[in-house]
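I'd like to ask some things about the structure below.
Complex shown without one protein chain; remaining protein chains in place.
Moving on to chain A:
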Amino acid sequence: MARAVMYDNIRRAGTFLASSALALPLMAMVAPGARAEGMPQLDFGNPYVIGQVVWGAGIFLVLYLLLSRSALPKVEKVLSLRRQTIETDLGIAHKAKTRADEAVADLHEARRKALADAQANVDKVVEEARLAAARQTEEMNARLATEIQDAETRIAQARGQALASVREISTTTAETLIHQLSGIAAPADFVTAKVGSAAAARGL
């Protein structure tokens, strides 16, 4: 490391010495007729050579002051304004994008909610319909059961009435048959008793 630095320094010093030693003679040899004393640039006795340095210092100073205090701040102001404008516009665009994203999210949420509400309504209506149908069925079943029961009651009553008439019809029929067969009018109590016992034996 140290050796490399040393070599580098030696090389730089050598380059400097060589360039310093060769620069002016080489420049003087650039053109025929160019002699060391013939190069106007090296004629430091000429008052205009030093005069241009003094003028140059003043002109450079004025240029520096005008640039640093007026011209360059003007450029900086424009660039800064542009940066600010771009940043503001970008901020507005970001806000608009955020708002748009929020609106899209709200829209999705509203859509999802509407779908959920619609589904809930559908489910509710279906459930209500199902319940109404079930209730209707139940009522119908109940009504049918009642009607069946009533019908059975009426059938039982009719059957009871029919069965109650069987003894009377049988008694009347038996009296008529006895009378027509034997010509004898059988006593009504006797026939009624006999028919009654026969009906009881048959479960009527």
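As a working rule, contacts are C-beta pairs under 8 Å (C-beta built on N, C-alpha and C of every residue); 3 or more make two chains touch, one makes a residue touch a chain; residues count from 1.
As a working rule, contacts and distances are computed from a predicted model.
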- Message: Which of the following is the UniProt-recorded protein name of the chain this complex doesn't show: "Na+/H+ antiporter subunit C", "ATP synthase subunit a", "Sarcosine oxidase subunit gamma" or "ABC transporter ATP-binding protein"?
- Response: "ATP synthase subunit a"
- Note on the structure: Missing-chain contact, candidates A:Gly51, A:Gly91 or A:Gly160, resolves to A:Gly51
- Given A:Ile59, A:Leu90 or A:Ala103, the residue that touches the chain left out of view is A:Ile59
- Query: What chain A residues would touch the chain not displayed?
  - Reply: 1-2, 5-6, 9-10, 12-13, 16, 19-20, 23, 26-27, 30-34, 38-42, 44, 46-57, 59-60, 62-64, 66-68, 71-72, 74-79, 81-82, 85
